[in-house]
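In this view, the complex is presented without one of its protein chains, the others remaining in place.
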Amino acid sequence: MDFFSTVGLNHYLIISAILFGLGLFAVVTRKNAIVVLMGVELILNAANINFLAFSKYNGGMEGVMFSLFVIVLAAAEAAIALAIIINIYKTFNTVDVSSIDSMKE
Amino acid sequence: MQELGKAEHSSIRVTPQGENRVIVEKDLSSEEMILNMGPQHPSTHGVLRLECKTDGEVVIEAEPYLGYLHRCFEKHAEMVDYPGIVPFVDRMDYLASMNNDFAYCIAVEKLLDIEIPRRVEFMRVIVSEINRIASHLVAIGTYAIDLGAFTPFLFCFRDREHMLNLLEWTSGARMLYNYILIGGVAYDFPKDFAHRTLEFVKYFRPKALELQKLLTENEIFVKRTKGVGMMPADVAINYGWSGPMLRGSGVEWDLRRVDGYSVYPELDFKVCVPDGKFSDIGDSLSRHVVRALEIEESLNIIEQCLDKMPEEEGFDPRSAIPKRIRPKAGEVYGRAENPRGELGFYIISDGKSTKPLRCKARSSCFVNLSAMKELSLGQLIPDLVAIIGSIDIVLGEVDR
Amino acid sequence: MGESQESVSRSQEVEAALALWEIVHAAFPDAVSALDENPFMPFFEVLQTERWREIALFLRDDPKLRCNYMACLSGVDYPEEGKLGIVCNLESVGVHAHKIAVKVYCDREDGVIPSVARVWKTADWHEREAFDMYGMTFSGHPDLRRILCPEDWTGYPLRKDYVVQESYHGIKVPN
Amino acid sequence: MDQTLSDFGTVFVFLLLGIIFVVGGYLTARLLRPSRPNPEKLAIYECGEEAVGSAWVKFNIRFYVVALIFIIFDVEVVFLFPWATVFKQLGEFALIEALVFAGILVIGLVYAWVKGDLDWVRPTPNIPKMPVLEEDESQVVS
Amino acid sequence: MSTSLNVWSDALSEFSLFGLPVGLVIVAALPLVFIALYALTYGVYGERKISAFMQDRLGPMEVGKWGILQTLADILKLLQKEDIVNKSADKFLFVIGPGILFVGSFLAFAVLPFGPAFIGADLNVGLFYAIGIVALEVVGILAAGWGSNNKWALYGAIRSVAQIVSYEIPAAIAILCGVMMAGTLSMQQFTILQQGEYGFLHFFLFQNPIAWIPFLIYFIASLAETNRAPFDIPEAESELVAGYFTEYSGMKFAVIFLAEYASMFMVSAIISIVFLGGWNSPFPNIGPLLLNDWTTGPVWGAFWIIMKGFFFIFIQMWLRWTLPRLRVDQLMHVCWKVLTPFAFVAFVLTAIWEIYVK
Amino acid sequence: MSEYFRDIGNSVTSILTGMGITLRHFFNAVKRKGDAGIDEENYFNQVDGLVTLQYPREAIPTPEIGRYRLYNEIDDCIGCGQCVRACPIDCIMMETIKVTKDDLAVCGKTSGGQQKKFWVPVFDIDVAQCMTCGICSAVCPTECLYHTQVSDFSEFRRENMIYHFGNLTKLEAEAKRKKLEEEKKAAPAPKPKPAPKAAPAKNATT
Amino acid sequence: MTNTTYTVIFYLFAAVTVFSAAFVVFSRNIIYSAFSLLFTFFGVAALYVFLSADFIAVTQIMVYVGGILVLLLFGVMFTNKIMMTDLKTDVLNILPGIVLLLSITGGLIYTFVARAEWFTSTVQLQGSVVEKIGFETMSRYVLPFEMVSILLLLALIGAAFLARFDKPGKTNDK
Partner (left out) sequence: MGLLDAKISNHNVLVTSVDNVLNWARLSSLWPMGFGLACCAIEMMATNASNYDLERFGIFPRSSPRQSDLMIVAGTVTMKMAERVIRLYEQMPEPRYVLSMGSCSNCGGPYWKHGYHVLKGVDRIIPVDVYVPGCPPRPEALIGGLMKVQELIRMEQIGISRVEALKKLEEKNVDPGQLIEDARKGAMAS
């Protein structure tokens, strides 16, 4: 069982794929905007794992730099998204994405 | 209803019922939380309970609930004879028993129309001024705790201990003295008392200065209290505030000066009011400052009294105490300046019994505290604590 | 200093109260009684209870009276007359130097007195206390609840015929 | 295995040990302590009163603005740390770059400052007013 | 110079029994023991004694000679106390909250160099890690406060988080200034850079006049991060009863307690490593008096860093027993409008100093 | 702007002042306050430094007139009941039995030389209730009821706080009562005459 | 420590990551989701360590746990009635969701593992990346570096603008 005993690129890719899928699942199914946001964060994390994994096994710095920028983006995104969510909440008194959809004039 | 109308404020809307309510960011639907502060809470000075409606840190409304220490003073006063009331009076404002007794005795003596020996008057003034300092020290110390400074509190209590010792030496008890009796005092001063008291005054002055440096002048303290809990003078009068609270709002009103009871007219003392430079007039800081200044004045009064007090060998302080206290029918309202304000006793005597028909205590804290509800609107919780502290309530007197 | 000066000031007090009373009497000739020139606490009575609030307002706002400070409001029980009453000690702080007491009565059962809580905010809690202890109602009071005793307390403790309840919430009350 | 990894291995051991410590502490305590629950005891403490409502309400938003501003600066600091380790080797260029970087963010700080986002909004407290009776408002003086 | 010692420590960390890294565990366990001991002795007992002396009283006296066993008794007692989890609390969060809190503050100790040879893990990102791991504490506090379902606890937790989070900015920028001076993030490197025969003159604080600004900023911010007075509003006794641990009793409370004292030591250690030379002896060699050499060594190293940490803790206590507490809005004012701008100024000045002056 | 810097400056200076004060106290801790009572000459000479009094080990003396636990010197009590009447809270319970003429000598005199006319079989003071107001001791004509300086006397049981000072046992009290009855029956004359010395009937409970 | 140990630890963290992520997604209680996110982030950080990106790992903790998670938690506390988590609304898309989850994950794994022939260099990333990042930001990535600052500035202004709740009529003290 070589696959299990030595950790390689593929392991990371699998984890990242699972994380990505879970994140996507949250985005698609959950109605609570905040959970959706969590899903997005999971997706971004999955992407980061990929970046770093490739970077590691290629010996380059690109992936590392990219993941850094992704984190920045994630932070900015979280800030803005939550501000928007709060604003939506203020207006509609709900964070349910689908009902927000139906409530807009 | 022919009820009151308008008060404008940027964040305050007055509903037709005259209920002030702060509208804080009402478009932001954070929920109101009902928060019970007290009866067991470190900053409610005993068993006051404030039911606060809060929105985040902002107190939208705080409703004081009293009565957790309602000890039925007025009932006891109707059931116990005149001298027997004194211990109960002691227990009302337990931080300033001497002053309480003083007020009560003034009321009853008015009713009895008896003359008090001059030396007794001086003795009374001395002990009640000592007690006033002790009481103010507790006020200042607990205020410091409320604002998070623990050390000044202990310093206050340390110095208070000397006063308790002095008073215990004269009266036999540490806190609840039953010393000032109707028509006299219980014991003559012990030998050396004057001397020791002067020593105390000498000892205490630098300590008061140190306290001032440590607490009152501390920038954090100032920032925490300045402009917090503003009370304009006219409203303060309307609320019936008295004592340091009223003076903190800039009204020069001191019963020791206004009524001039006992030997106070002979003494030279200032009525302390804030000057508006260090604090905004009417805020918590000025109330604190007034207390601190009053400590100074009380020290002066003590010195003067000790100077002027007639010395008499073998003086019997109980000589003027009537054997049987049964006042003629009538009613009286007697009052004195307590550390917390005007303490008045409204006594009705039916002329027949040795017990009063009615003895109502007008307690200063009760009245001062009644402004709490209005003062608390739109404060942050820490400010609320600062305001309660600055009112300096003693629940025993509030609830009686 | 003792007697001499005190009696002087006392008589001054009464004189000031007399002057004060005259003004009130002129304004409300039927509603107020004569001044009781008692040297300890000069007072007059309000004969028409329902006008008490008006009188109170007059006392507070008339430029000659300006009794802006209510020192005390005490409820009293007069079992013989079958009445309850309140006694208000009024004073003018910082404007004039006079003080006076006013008495208002109501029936013992279901008595009503107009509330002056909107005239002097002091009266707010004092009236609540009087209600708590004696059971008279103050009409127009913003928030008339028991203040010292618990909400579900039975009886009005300071009435002369008060009997202590046996138990409160399962706790024995009398000794 | 490279050095970094083994160093982090130590951190992992710390993590385990910390967890063991806490869990061990809990367990020891469980071994010793009495447990006599009753409804009163399990009620929420609220200064001796019965708690009214849950604490889990929507909390006021003000704290949120703080976290929001924080996250931006947090990220900025993250960028500056690697820079700080090498800037002396790179010299002036790096200095200017970083100053520009920081400068732009300071603009943000200034913006937030000027706009009052950094103020902890304190509603103006109520200053008590004289009671006013409707029928004779005009009489109110002083 | 410390190579031989490194060998010693390497040997220790490499030591393993049946494939288990026993040596490492020992390395990791030592700080744990240290935290426990320090919290028991200096942290609590010392604080009580120091506060007592500042307040003209005696402090613990009766439990053991001069009350020395006081904190031991406290912990033993807390062990015996019933553990109440209130009915409406969120049991899970309530239980793990203190755990996260403690693990968070304990993890930071992994990178703390106690001596030239004794360090858990000399990470290349050590310093960054040490300030980043605080994030775990934040979550722990939130879990504890939220899980209690107690209003005071929630207030305390939210205040605490807002405060820690805000003060992380000035703190991080101040540390950044230190990093700029050293050019490394490894704590061990930091310390070695401040080594020298002139003792304290090699410390960054005395090498660079500008270092005083970030030094003070970090110290103030660290007070806030550990909820110490005058920034103790999250556990403000007179306002919030006991803050986020209002509902905790027994052992959980003890764990929170330990975590607090651990992070108190941690920030003090960080400040002494970044600005005051960590385990280096502050004594200079003066001519034949080789004070510096005499006071250098593995044991001395641990001694110095602990002493420096204790010194800062002493100042923390001193401040605590002197000052009143700030209000929330003032707290934010201090953070965003005083410390952060000054931190930026310090950042610019340090950069310029390092490039042009040095 | 200037206000901004002034605030910072003020804060720093006032904080430093405060710290100076606490530090001074810290170093002052090498000194300890002594345990002189307030009535001693050097009381205020010894107040620097730590003020803690380690109570069970050391104590400052309670002043002589200190009013703490009530004590009745029952031998001196004439059973006049003044204290009972004066006490505002009725925490003294007393029963008296009039002394029969022949017992007057047995009953004896107070230390002040006053003839006792009552047996006091029950003289209970509920010190758990007493508020140490001192009214009772002030009215006591023989000064046999007084407050001692003892203040530390806590108990595990509430009943132990009712102090019995009565000097007769139940049986004796019963006997005396009977004797009184008999005497009343024998001589219904209401005026008690000063009795001649009677035979010394022994009672040992004093 | 041996390689095996590391492998075990790797699997441990991988499991923590995946399970907590699943918990985030499937949990009905949003506050649990948020707290479980902590473990996900932590696990991911540990994986970063395995990928030799120590700096990124710590950044992950600092930004994700200390920042984003706190933001999320605050967001949850500010907007949700926790006691009234509505279960039904969630179920609406659950079938397509699960299908999507399985297909995408499966597809990805299939592509990653079976199909793609990833080129792996013999030189793997080793040691610490801090300084490398420092150099990279100052050389190849200067422009993105500066852009980041502008991005952050905009984010700050935007978020602050959006989150500015004080309406006219409210005054700040001072």
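Think of it as A, B, C, D, E, F and G in the order they're written, each chain with its own count starting at 1.
We adopt the following convention: a contact is a pair of C-beta atoms (placed from the backbone, for glycine too) under 8 Å apart; a residue touches a chain by one contact, two chains touch by 3 or more.
All values reported here derive from a predicted model rather than from experimental measurement.
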item	value
Residue among E:Tyr155, E:Tyr218 or E:Tyr248 that touches the chain left out of view	E:Tyr248
Listed residues F:Ile21, F:Ile38, F:Cys77 or F:Cys91, member touching the removed chain	F:Cys91
For chain E, residues in touch with the removed chain	48, 52, 55-63, 67, 69-70, 72-77, 79-84, 237, 241-242, 245-250, 253
Chain D, residues in touch with the chain not shown (by the definition above)	29-36, 38, 40-41, 43, 45, 48-50
Chain F, residues in touch with the chain not shown (by the definition above)	50-56, 59, 62, 64, 68-69, 71, 88-91, 126-132, 146, 148-158, 160-161, 163, 165
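Here, only the chains that are shown with their structure count from here on.
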item	value
Graph separation of chain D and chain F (steps between touching chains)	2
Of A-D and E-F, pair with higher C-beta contact tally	E-F
Most distant chain from chain A, judged by the mean position of its C-alpha atoms	F
Averaged-CA centre spacing for the pair chain D and chain B, given as whole angstrom	40
Interchain centroid distance [CA atoms averaged], chain F/chain G, Å	74
Separation of chain B from chain C, taking each centre as the mean of its C-alpha atoms, in whole Å	23
Where chain C touches two or more other chains at once, by residue number	68, 118, 120-121
Sites on chain E at which at least two other chains make contact	21, 24, 54-57, 123-124, 128-129, 146, 151, 158, 161, 165, 168, 185, 241, 321-323, 328-329, 337
In the complex with chain G, residue positions of chain E that touch it	16, 19, 21, 24, 90, 92-93, 100, 123-125, 128-129, 131-136, 138-139, 142-143, 146, 158, 161, 165, 168, 185, 329
Chain F partner contacts - residues on chain E that touch it in the complex	50, 53-58, 61, 318-319, 321-323, 337-338
Complex interface listing, chain G residues touching chain A	3-4, 6-7, 10, 14, 17-18, 21-22, 24-25, 30, 33-34, 37, 40-41, 44, 47-48, 50-53, 55-56, 59-60, 63-64, 67-68, 71-72, 74-76, 78-80, 89-90, 92-94, 96-98, 100-102, 104-105, 108-109, 112-113, 118-125, 129, 132-133, 136-137, 140-141, 144, 148, 151-152, 154-156, 158-159, 162-163, 165
